[in-house]
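Here the complex is missing one protein chain, while the rest keep their positions.
Letters A and B name the chains as they come in the text, with residue numbers starting at 1 for each one.
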Amino acid sequence: MTSRGFSPTGIRFENIEKRYGGLAALRRIRFEIAPGECVALAGRNGSGKTTLLRIAAGLVCPSSGELTFPSAAGASAGAAPVTSKTEAVRAKPSAGFVAHATMVYDELTAEENLLLFARLQQTPNATERVEKLLHEVGLFDRRSSLVRTFSRGMRQRVAIARALLHEPSILLLDEPSTGLDPQGVGWLAATLRQLRDAGCTILMSLHGESEISMLATRAIRLDAGLIVADTRTGAEVRSILTFADA
Amino acid sequence: MKKQVLAAAIVFLLVGAAAYGAFFVAPTERTMGPIQRIFYLHVSSAWTGLCAFFVCFIANILYVFRRQPQWDWLSISAAEVGLVFTTVVLVSGPIWAHPVWGIWWTWDARLTSTFILWLLYMCFLLLRTLVEEPDRRALFSALFGIFAFLDVPLVFGSIRWWRTQHPQPVVMGGSGSGLDPTMWKVLFFSWFAMLALMALLMRARYAMEAARGELEMVRHEAEAV
Partner (left out) sequence: MSLLSSTTALLGKELRTEFRSRELLTTTVVFILMVIVLFSFTFDPTYNESRRFGPGLLWLAFLFAASLMLQPCFLREQNNDTLSALRLSVSDPFAIFLAKLIANTLFLLFTEVLMLPIFAVLYNVPVLRVLGQLLLVFFLGSLGVSIAGTALSAISAQARMRELLLPLLLLPLLTPVLVASTQVTVGLLDASPFLEWKGVGFLVVFDVIFLTALWLFGEYLLEE
């Protein structure tokens, strides 16, 4: 997580809509995240947070609209309009994604999981990269244990290590603190702070205020698929995040 | 509305004319007698059913690449109409077979293949009832429809080569089975009438499915507001 050899990248949502059948999950989503910004998404369950994150990750194809990844240098990476799901996956942004689920195999060890995904992503020097990440997330001693035997906090560490395998310049997290004990939340907050300070763009959905929400420099609130609030003012950021909890 | 009534009347006349042809124009078959006249219904329905499944296949492919709900509506209309015609084949087959061979069901290659086809498209409809989300339902059934239609020639081939217990089908078997020219004409006319009926049914079913799709859309929009 230390040596970051990327150019910071932002995310631009241009009139993104997502309909499931006739049901609109996201409507007229239009905002831009500057490179290096740390944005918290708030909103009730079903307000579209997860869909927004999965669209940003390239897992879900928007029904209409465009998703681009402008880099700090001015050029726009992966700017091709995302017309089909497959193209969304192919025009792979450099985002790392931590979903609600762990996205790793319970029947494999921590090391095997990371090695598998490193090989699929064709990470150069996969073995060293995995070893380094295991040290960084503090799981090196347990690397040969099955993920099944891990606590929720340890699984989340594997999940984050998986998302960081390819040294992404964007990190997307879907309620990363759920199920974590205070110690785990502390570790996560420290890790994310380190990433943010290294220039990583972070977009995360959050429930309530915590050590993690303190990192956010901007808060966006979704309601029924619409953006209802968007602020960079410190006090308002806090109020948006706590309001979501109510 | 008026146009539809007119179309229905024309199709009704065509089917009536085909029935007249089958009963009064076509000559009586020498060995089987009048029962053979069911042949015109049986064979023309079988061909029409295949045509309907082909329409379904084309609609499936277009849906996968274009993702417009219209193609999904067309595919379900075609599949259901195709099922109606193959059901006619499966019912008229035994009615024909019983007086001629003394058994209701023969594992004749084409009858058996039609049965498998019927099962495949029943599963197609079943799959649609078991997937909730409309886009996903449309996509999955389209993909299954493509696989199913690709399977059709293989089913026919495998059963024809290995599972036929009768040396040669009675009519239109190999090259040797001569069919009276009038019989051919009546058969093709019946097929034409059946195709017209297919188009009529499909159009009506499509209109129904389109209305249902739009209603669903409006309902969701109303809920969202």
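Rule of thumb we're sticking to: contacts are C-beta pairs under 8 Å (C-beta built on N, C-alpha and C of every residue); 3 or more make two chains touch, one makes a residue touch a chain.
Owing to the predicted nature of the structure, the values given are computational and were not obtained by experimental measurement.
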Per the touch definition above, residue among A:Gly22, A:Gly36, A:Gly58 or A:Gly225 touching the missing chain: A:Gly58
Residue of B:Val84, B:Val100, B:Leu127 or B:Met217 in touch with the missing chain, whole complex considered: B:Leu127
Touch residues of chain B, complete complex, unshown partner: 64, 116, 119-120, 123, 126-127, 130-132, 136, 139-140, 143-144, 146-148, 150-151, 154-155, 157-159, 161-163
Footprint left on chain A by the chain that the document does not show: 54, 57-61, 85-86, 89-90, 92, 97, 99-108, 112, 116-117, 119-122, 162
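Here is the rule we use: only the chains that are shown with their structure count from here on.
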Approximate Å spacing (C-alpha centroids) for the pair chain A, chain B: 50
Interface residues, chain A side, partner chain B - complex: 20-24, 224-225
Chain B residues touching chain A - in the complex, by the definition given at the top: 133-135, 216-221, 223-224
